[in-house]
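A single protein chain has been removed from this complex, and every other one stays in its place.
As written, the chains take the letters A and B, and residue 1 is the first residue of each chain.
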Amino acid sequence: MRAQRALFSRKFALWFIAAVVAGLIAWPLHGAGAKTGNSCLDCHIETTQKRLSGPAKNLVNDIHYTKGFGCQDCHGGDPTKGMAEGDPALAHDSAKGFVGSPRPQDVPAFCARCHSDVELMKKYNPKLRVDQLLEYRSSQHGKLLDTGDEKVATCISCHGVHGILPVADTRSPVYRVNVPATCAKCHSNPAYMKPYGIPTDQYALFKSSVHGYELLEKGDLAAPACNSCHGNHGATPPGLTSIAFACGECHANNRDFFNQSPHKDAYAQMNLGECTTCHNHHDIAKPTDSMLGVGEGVLCTRCHSQGDKGYEAAAKMSVELDTLKLTINHAHELLTRAERGGVNARLGKYDLHTADDALIKSRTAIHFFDFDKFHEIASSGITEAQNVITLGEEALWDLRVRQIGLGVTVPIILWVALALYLRIRRMERDKPFA
Amino acid sequence: MKDQTRLSGLWDWLDERLSLSAIKELALHKRVPMHRHSVWYYVGGMTLFCFLVQIVTGIFLLLYYRPTAEAAFESVEFIMTDVKFGWLIRSIHSWSANLMIFFAFVHMFSVFFMRAYRRPRELTWVSGAFLLFLSMGFGFSGYLLPWNQLAFFATKVGTDILGQIPLIGGWLLTVARGGEDVTGATLTRFFGIHVAVLPMISTFFLLGHLALVQKQGMSVPIGEEYKKCRQMPFIPNFALRDLVGWTLALGILVLLASLFPWELGEKADPLASAPAGIRPEWFFCFMFQTLKYIPGKVLFVNGELLGIIGFGLAGAALVLVPFLDRRAAREEKHKWLPVIGWFAILYIIVFTVLAYVV
Partner (left out) sequence: MSPSKDLSPDGSPISRRGFFDIFLGGGIAALGAAVLYPLMRFVIPPEQPEAMVSQVVAAKVGELAPNSGKIFRFGKDPAILIMTPAGQYRAFTAICTHLDCTVQYRSDLQQIWCACHNGHYDLNGNNISGPPPTPLTAYTATVRGDQILVNKA
């Protein structure tokens, strides 16, 4: 009687308990049956070890994954087995080509299996190069790797692994702007770099340089990063003369002028870097005019001394450059004064622009290291600036004319006002009104 | 002697046809009362002088100005740099515009305090109020014409406020701008308004205003002491004095134009963001600043709308002053009306200063 009055029937209770138990069994398996169908991914995503789950979770961003590659395409193994059975060994099948995770020495060849295969790469992106391995083997990193050094950079050190982004992606560690920081991960770590005996200040120096400023702060993609001079995969410190070719890619006139200058042979004989001797290499500062001349501590006097032709040339160029700058400044000042006085010096502004152009050209022409050639360019700039001075003086003369005009007009006006006043006084004296 | 006969012969010939003698009588009969507040009688004429200068310099500027977005700025630059004395004409035009509006305000307040609007001069006051609004319209439309950054954005803000007026706001904004935004169409429209529409309307109101003053003569402040003061003939005595003032005003304009030439600024770039601290011309600033201080919402009403309605009501009250001041009609002094006047002056000065300083 009491049992019949219970809230739930026995049947209901048994079914309820069965349902709960089934749920408790099924619950851990709710993710199973796969979202991706790839057992490597599905299993690895679920593991608790970060070392194993991390790669799987990052893979969704990877360019290879988006092109249709899965874990098995690089690591081998069987992606259809192992998940449902709960047995990793079924997936890690060496008969199906499973190689696990490669050792550092084997990484370049590992990637090159596809990336050096012309026929394969053509199918996915015909524009991509296929000689990276060849380049790498010629590089300092490649050569050291061959000797068994596992600390050097391999493909994955720079490109990442399991989340590889295309070079043009701004988040990629090898996107132009990110390259210096990527290289610096090793090259700025003194402890890491100790065995190699090379400096570790390159990144710091680069950041302080004009190229570092342009690239890292202004985002000018045209500015060089480490790979612009050192190469991408065939990274080697460039030779002293070959660095000039790298600089000359952008600074073409400087290179051409230098090649025609007496310094070209002289530096070659003395085994001096063509550009780097004066400009350094990592900490290339924005050049200033004080680098040229014959004063104390100035660059030219490092080699040249009073009496030699180089000293004379440096002195004369420095003087003429200063003259050019002074003339331009004077012209600029005149135009500003005229404008402040209210006279518009529009015409002069354009010509001043041309003079400024000549200043840039003159500074480049220094690299002739020949006063006559420098003079050709600098003197035309001085002439241009002098034209502007003439225009500026005309404008100031206009201002003067206005002031004179004012000086004539205002007295006339006061004259008329006075005359009227006297007229009124006389009129009201003769004929007073009520 | 022969010349005298010729001149008087000419006079008689014209007189027969145009009733010149009657006009001469009308001109000569006007008298100006001389008392301790008579100095304010000059201010209206000063405003007129500035207006005449505007007409003359404006016509000369028309010879070179081009009212399109592509050429307006360059044409003003051309006037300032290449045209002989262009800088002078243009700077006088800009300075005289501001002086005209300044004198218009002073004239309005002096007339207010002297109660000159009282019977029978109500219409003179009403026409004067409209002339004040018209001169501000001249200022607003003319300001855009150089098509520089400041003017472009000030016009944008100004017409935005126009759009807030209830009921007709949207329509008014589109009509004023010649479109949704401030563009070359706005410039052309403002130009037409500035050189044709407003001059035509102003001439009508001005002639009426002057004719009324001429016919009714000058008013004196309320009070016994003013009824018995000396009466100076307008022509030639007061008119000559007026001329002295005008001559000196011309001198001041020339000095201002030469020593503080009007700026050109930069060409308007609609795609650039508004320069910081954008504000309308000074005579709109007190209203602009007021709008800035009103909170976004007052109870459930849009704050800006409240401000606009407030100023609208103030403008209406201004026009209707002669009809609101019952005591003046009875020749009685008013206890607190001057206070409103002083408050208004103070308010305008303080808020104009705030607009520049804050």
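Definition applied: a residue touches a chain if its C-beta (ideal position, glycine included) is under 8 Å from a C-beta of that chain, and two chains touch if they have at least 3 such contacts.
It should be emphasised that the depicted structure is a prediction, and the values quoted were computed from it without experimental measurement.
Judged over the whole assembly, touch between the missing chain and the shown ones holds for A, B.
Here one chain is not drawn; of B:15, B:77, B:122 or B:304, the residue touching it is B:77. Of the options A:57, A:115, A:185 or A:349, the residue whose C-beta touches the omitted chain is A:349.
If you put the hidden chain back, the residue from A:117, A:249 or A:308 that touches it is A:249.
With the whole complex as reference, residues 220-223, 249-253, 346, 349-350, 353-354, 357, 360-361, 364, 408-409, 412-413, 415-416, 418-420, 422-423, 426, 429 of chain A touch the missing chain. Counting over the whole complex, chain B has residues 60, 63-64, 66, 70-71, 74-75, 77-78, 82-86, 88-89, 247 touching the chain that is not drawn.
To be clear about the criterion, only the chains that are shown with their structure count from here on.
Across the complex, chain B meets chain A through its residues 77, 80-81, 87-88, 91, 230-233, 236-237, 240-241, 243-244, 247-248, 250-251, 254-255, 258-259, 261, 264. Only residues 342-344, 346, 402-403, 405-406, 409-410, 413-414, 416-417, 420-421, 423-424, 427-428, 433-434 of chain A touch chain B when the two sit together in their complex.
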